[in-house]
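This view holds just a subset of the chains, kept in their places.
A and B are the chain letters, set down in written order, and residue numbers restart from 1 in every chain.
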């Protein structure tokens, strides 16, 4: 599926923290930057998210702020 | 100000598109990935966003999805 989300960047999961219904994961992008994601535990299990997983971080442009 | 947003990554604005009340900007991160941001025109003007601006892209972890 081709997505409207403007931000789809590949990376590798480096850290996973599992809560009761929420999971937070850290993803290292190719360029070395780290992105944090907070998803449902159900989604994390369904996708098999674990340290070392090759993933794509997906963010809608309207959720991206800028700072100067 | 120190922000709770888990994602704060530095980059350089490479493209700006100005709408009636919304502006979309493309930001190239240090690692070469490009991030798109859609903000209000008022915000873009206040921050002086233009091609070449050194900015920080800010995203709340709960707005980041993962794909595999």
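Here, contacts are C-beta pairs under 8 Å (C-beta built on N, C-alpha and C of every residue); 3 or more make two chains touch, one makes a residue touch a chain.
What you see is a predicted model, and the numbers here were worked out from it, not measured in a lab.
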Inset, instruction - With 2 chains shown in place, count up the copies in the whole assembly for me. - result: 6
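Going forward, only the chains that are shown with their structure count from here on.
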Inset, instruction - Give, as an integer number of Å, the spacing between the C-alpha centres of subunit B and subunit A. - result: 17
Legend entry - subunit A to subunit B touching residues, read off their complex: 5-9, 24-25, 27, 29-33, 35-39, 43-44, 47-49, 53-68
